[in-house]
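Sending over a structure as structure tokens; questions will come in a sec.
All protein chains but one are shown in place.
Labels run A and B following the written order; every chain starts at residue 1.
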Amino acid sequence: MARFTPHTDRDVRQMLDDIGVESVDKLFTDIPKNLRPESFDLPAGKSENETVSIFNDLARRNRTDLVSFLGGGYYDHFIPAAVDTVSSRSEFFTAYTPYQPEASQGTLRAIFEYQTMIAGIAGLDYANASLYDGGTALYEAIAMAVRTNNRKKVIVDAGVNPLFKRIIRTYVINIDVDIIEVDLKEIYTDTDRLEAHLDENTAALVVQNPNFFGIVNDFGELFEKAHTSGIVNILVFYPISLGIIKTPGEMKADIAVGEGQSLGMPLSFGGPYLGLMAVEKKFVRKMPGRIVGETVDRDGRQSFVLTLQAREQHIRREKATSNICSNQALCALRAVVYLSLMGKEGFRNTALLCLERAEYMKAQLKKIKGVRVMDGQTFNEFTAVLPLPAGDFVDRMFAGGFAAGLPASVFYKDKDSHLIIGVTEKRSIKEIDDYAAAARKVLS
Amino acid sequence: MDTSVLEGYFYTKEHEWVKIEGKKAKIGISDYAQHKLGDITFVDPPEKGKKVKQFDFLTGIESVKAASDIFTPLSGTISAFNEALDQAPELVNKSCYTEGWIAEIEVDDPGETKNLMDAAAYKKFTAGLE
Partner (left out) sequence: MKHIFELSVPGRIGVDAGGVSAGADALLDERFRRQSDSRLPEVSELDVMRHYIRLSQLNFSVDTHFYPLGSCTMKYNPKVNEAMSALPGFADTHPLMAYIGEEHVQGCLELIYNLSSMLAEITGMKDVTTQPYAGAHGELTGILLMAAYHKSRGNKKKFVIVPDEAHGTNPASAAMGGYTVISIPVDKEGGMDVDLFREKMNDEVAGVMLTLPNTLGLFHRRICDIVEIARKHDAILYNDGANLNAILGKVRPGDIGFDIVHMNLHKTFSTPHGGGGPGAGVVAVSEKLVDFLPSPSVVKTPQGLYKIDFNHDKSIGPMASFFGNFGVLVRAAVYIMMLGREGLIDVSEKAVLNANYIRVKLKEYYDLPIDRTCMHECVFSARRQVQKNGVHAIDIAKALIERGFHPPTIYFPLVVDEAIMIEPTETESKETIDGFIEAMIEIAKLSETDPERIKNAPNNTPVSRPDETRAARELKLTCNL
């Protein structure tokens, strides 16, 4: 059995003697006898060797051979090997939150660079040190808006990731915030309808680009109109798309949030991921979560600390900006290494490759009888309407070795034959051709 | 703690002060409060034109070790913020009763000072807190 307690019997004896008790059990006498566990029925311990074989077996019960065109906000992007090498450095991954700056300049500097890069790709002024994931980051953005203008109504486009929308609804069950969802026009975000909902009681407007069906928009005009009513504009973004697509900053969003998984995080069945948040200057002091700032030490040397901590729970308790007491530091580290390796050119090229491969896929599918590829500008994900329920199509494509996409009906009950297909730079032309061939067979 | 209390000002239990100047009044925090908070790092500009009732939330103030709410000692309409604090929040530490004032309001009812402490009463109040 593996153990990580190094105590020998002699150590235990000596320590007990020094403490002045005869047995370890005597250290637990504050626990009333009648409260001792009724059961503690766990398996017996195992060696590392035995444990590894159990988990190898479990891992093998997940299919790793599928060629994936599944997206939905979480993508199979390429991760350079150096990302793993850096993030598996013990000095990073076994460190604690950098509350002691003299012993944590490595983490602090890396996060400071991360903040710079996230602000840079989003085209906004500042970013925080990261939040749990995209969905929870969106809630934090909404809470910021409500704190800023003291209004209660939040307008959310139905094209925002449904997983995010569900989280927001959970968060507000016991507080006074109204979430109003505005319908799509089939798969298209309806800016006119959104505009009609905006008024002086609206705290925030939430839209996503590209929307859940892959449609790219420019929300510049809509945001401008919202601003005239004192509404906070929140844009949900997909970081990889910003290699070529208009930024939240260029559209004049106030707060931009996104899922950062695509910046070097493996899919890992749902986490750990990375909640991105960038803001326009005037919101910086309202931003929740950790923030690293630059200063000087006693000898005038450049140094870094967690700053604006007075707003947080340790001090403000029930009046804190948020209850968040951590960030996804290791994921933020992976993102900063990923973005450094990609650099200006790689970041742009990755986005272009995604766009190019997705367009190639569209062209192949258009050749198949009965398949209708939905019109409109898209990035790396798009919607196709099939002559059969999309769920049935996906089931049959598994047999051919493909995760064929996401049936929209998983989240939008009325869209039975809509399939959302995601294509990343990892998908080769051959894989796309093979997919098209398999699809043709299934549909014939 | 030895802290100064100025005559001619009124004080609240939350350590704000108010000094009436005609129809307007300046508001700030007391020497006791700035000592307790330590180095002030930020004062949030309150919303001009907003009406506030006596003891309502006025704005927020942050130091390295604390973030606190400031409540208005009198009812009125917020007419000004001490813009100098934007660049130099430390004025609240250096000169809390004069240069480090925080907001100015147009006073609704000067009679509300009956709910506040004068210098002598406030001095006694803070002495009791130690």
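Heads up, the rule we're going with is that a contact is a pair of C-beta atoms (placed from the backbone, for glycine too) under 8 Å apart; a residue touches a chain by one contact, two chains touch by 3 or more.
Computed from a prediction, not measured in an experiment: that's the story for all the values here.
Asker: Determine which one of A:K282, A:K319, A:K366 or A:K441 touches the chain that has been left out.
Answerer: Answering carefully, the residue with contact to the hidden chain is A:K319.
Asker: Tell me which residue among A:R89, A:K185, A:K282 or A:K366 touches the hidden chain in the full complex.
Answerer: A:R89
Asker: Considering the whole complex, not just the chains shown, which residues of chain B touch the missing one?
Answerer: 39, 41-42, 62, 64, 89-90
We take it that only the chains that are shown with their structure count from here on.
Asker: On a C-alpha centroid basis, what's the spacing between chain A and chain B, in Å?
Answerer: One centre to the other, that is 43 Å.
Asker: Provide the residue numbers of chain B that touch chain A in the complex, in ascending order.
Answerer: Of all residues in chain B, those touching chain A are 41-42, 44, 62-67, 69.
Asker: Which positions of chain A touch chain B when the two form their complex?
Answerer: 285, 308, 310-311, 315-316, 319
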